[in-house]
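Of the protein chains in this complex, one is absent; all others appear in place.
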Amino acid sequence: MKNKLLTLMLGAAASLVLAGAASAGTLDDVRQHGFVQCGVSQGLMGFSVPDAQNNWTGMDVDFCRAIAAAVLGDGTKVKFTPLTAKERFTALQSGEIDVLSRNTTWTMSRDTSLGLKFAGIMYYDGQGFIVNKTKHPNVASVKDLGGATVCTQSGTTTELNIADYFKSHKMDYKLLTFEKNDEAIAAYQDGRCDSYSTDQSGLYAQRLKMQSPDDNVVLPEIISKEPLGPVVRQGDDAWFNIVKWVYFALVNAEELGITSKNVDEMKATSTDPEVKRLLGATSDDGTAAGFGIGMGIDESWAFDALKQVGNYGEIFDRNVGKDSPLKIARGKNELWMNGGLQYAPPVR
Amino acid sequence: MSMAYVRDRDAPLRAPPVGTAGALGWLRENLFSSLGNSLLTLLLAVAIGYIAWGVLDWAVLRAVWTGADRAACAINNAGACWPFVWEKFPQWIFGFYPISERWRPVTAFLIGAAALVPMLMPGLGAKKSNALFLLVVYPVIAFELLAGGLFGLPEVETTSWGGLTVTLVVAVTGIVFSLPLGILLALGRQSSLPIIRSASVAFIEIWRGVPLVTVLFMASVMLPLFLPNGVSLDKLMRAIVGLSLFASAYMAEAVRGGLQAVTKGQTEAGLALGLSRWQTTLKIVLPQALRISIPNIVGIFIGLFKDTTLVLVVSIYDFLGIINAGLQDAKWAAPQTANTGYFVAALVYFAFCFAMSRYALFTERRLEPAGRR
Partner (left out) sequence: MSLELTAGLQKRSFWNNGRVRGYALQALVLLILGGLVYDLIINTANNMANRHIVSGFDFLWRKAGFEVSFSLIPYSGEDNYARALMVGFFNTLLVSAVGIVVATVLGLVIGLMRLSRNWLASHIALGYIELVRNVPLLLQLFIWYRLVLTPLPQAKDAIAIGSVTLSNKGLTMPAPVFGDGAWMVLVGFFVAVGASVLLSRWGRRQQEVTGRKLPTGMLSVLLSVAFPLLFLAAVGWPVSFDYPVKGNFGFSGGMTLVPEFMALLLALSIYTAAFIAEAVRAGIMAVSKGQGEAAAALGLKPGLAMRLVVLPQALRVIIPPLTSQYLNLTKNSSLAVAIGYPDLVSTGGTVLGQTGQAIEVVLIWMVVYLSLSLLTSGFMNWFNARHRLVGR
């Protein structure tokens, strides 16, 4: 009996340890596993949300697909790990995920003291508030929220921003934080809180899920800068470059007019050297023209990503922009040449 | 002449004692034995009638039985919103498990049930091999069925698991891990070797002293820091490890109770027969102790089953978690949706736990004569 028990315990211990393997570089790991392990939020419409079949959609999700397409040539080779706000950084630090693409705000303390690196800004956001106008007809601005109870999710930058904002405007408030967004929204809808606060994109997304979206208005003020972007581990520069340049490739493609529909044609016929360099099209003298090799991945990395996922504009419109239920205007997320902030270094 | 102190006539007849037989007698005896008692009965009857009527009225009479979305349930004065349950039920059972693969959890469940039923029936033999199957072979089969990867079964990640499937997986794995560990800890605590004893005591007391929520947070946030670089554990696995360690401490105390109930004479007799200490413990003391502790062990299983709901604080979608998440669905947003969801959850959990507690009671009664000896 003792021996059987012992075998059982040892077996159990062994099966636990088997779950992981030693890591060299993230790129090698990804190649070896055959998929990109991507950390996303548990369900935020427009950014990452699973349907009943556990198929994920959203901007953060599409970015992970683009990485998979660039690295492995197949945008479906992604596994998504839904994470709470609290878990996300440890999950990345411990190697459970290869990239964190979970509407995460780039802040100095996160960038410098958590052993992480932000690879870019996928979405320029800011924190806002939503109120129910039937319950509070007199609220037209955040300045009218003095004395209000505000609900939000714990473990995020929101609670700190609210504290700063209300203090600097000498307003009184009560804060109710919940472990999960769903619970915070439920409390808001039950009238326990007068307002719910998160990134403005999140407000538009949550509003659509509410019982009567039209009764809920997003207040005009934005009280903070919330640059949201993908995060990788510090100390793996090769992987950091790949993630960073996949993002730049998406933005550059939009600038150069490359879309998922015309990418084949562009690769074959374009004479623009920058397009050729980006898509890894063969030069006239027969040599490859791209920079994929320098990153340790295929020359057609950007081509694969664009073909399978589309450029930045397409991703934006499909998930949060004009082709989505959210209908968020491009605003600051417009390309630099159209007056926005999305700007990528040249492919040269 | 008659003597004054001798009675010459019969005393007047007294009324017969109030009957205690028959329905009326039973009522009088048990409900209306005195004025105060009658008042109490009436009061309680009114209260219980009110509550029972309220539930019946809400769940059946005023309930909405058919409909396609919230419009059906958002009517005035509506009771339970059952169409919500009909639509969501498959998801509550399987979570995000791919529809084409759902026969796998069902099969795993059926195999488990088929092995468990003869195990629970006292009359049937082959307990030992059956227990071995349930504790060792079955978890492997069930895991393989659920996770896939071998024998041509497509792999299903644990992130797609959910609902009652996850609840049962967590509960069963927790039980399978915590029972042997608990027995070892209980033996360790009874050991005469000081280091082993104090290590066991420390382990048991630390786990029993902290709330499960902190254990789960620790498993989800801190465990990754404890593991060697590059080794990572599945999120569900981490929660199961936390829950199992937690339950094993309670299990150890249940088994210790059984060990203490086995009289010292048993050990002495075993030693006198020339058995070694280990043999005495394993072949004489432990079997008796485990038999005595069955009711308590089942009690801990019930606790563990109820505690699986806590995994929702680390956002694993167990049965309660997925019901809770479904309440946010705008398609079904109506005043009674949440109440209906919680009502169904309560019924399901009650059914499982009540069955287990009845079984514990049954074993307790069955073992009683042996205990009295």
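As written, the chain order gives the labels A and B, with residue 1 at the start of each chain.
Rule of thumb we're sticking to: a contact is a pair of C-beta atoms (placed from the backbone, for glycine too) under 8 Å apart; a residue touches a chain by one contact, two chains touch by 3 or more.
Everything quoted here is computed from the prediction, not taken from an experiment.
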Touch partners, limited to displayed chains, of the chain removed from view: A, B
Contacting the left-out chain in the complete assembly, out of B:115, B:282 or B:345: B:345
Among A:148, A:306 or A:335, residue touching the chain not depicted: A:148
Residue of A:94, A:127, A:197 or A:224 touching the missing chain in the full complex: A:94
Hidden partner chain, touching residue among B:12, B:228 or B:274: B:228
Missing-partner contacts on subunit A, residue numbers: 85-86, 89-90, 93-94, 113-115, 135-136, 138-139, 144-149, 151, 154-156, 159-160, 162-164, 167, 172-179, 183-184, 187, 190-192, 194, 233-235
Where the unshown chain meets subunit B, residue by residue: 30-31, 33, 37, 40-41, 44-45, 48, 192-196, 199, 205-206, 208-214, 217-218, 221-222, 224-229, 277, 302, 306-310, 312-313, 320, 324, 335, 338-339, 342, 345-346, 349-350, 353-354, 357
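Just so it is clear, only the chains that are shown with their structure count from here on.
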Cα-centroid distance, subunit A relative to subunit B, in whole angstrom: 40
Subunit B - residues contacting subunit A, complex: 70, 91, 96, 98-99, 132, 135-136, 157, 159-160, 177, 180-181, 183-184, 217, 220-222, 224-225, 227, 229-235, 237, 241, 278, 282, 286, 313-315, 324-325, 327-330, 333
Contact footprint of subunit B on subunit A as seen in their complex: 1-2, 4-5, 7-9, 11-12, 16-17, 19-23, 42-43, 50, 52-54, 79-84, 86-87, 90-91, 93-96, 179-180, 182, 185-186, 208-211, 213
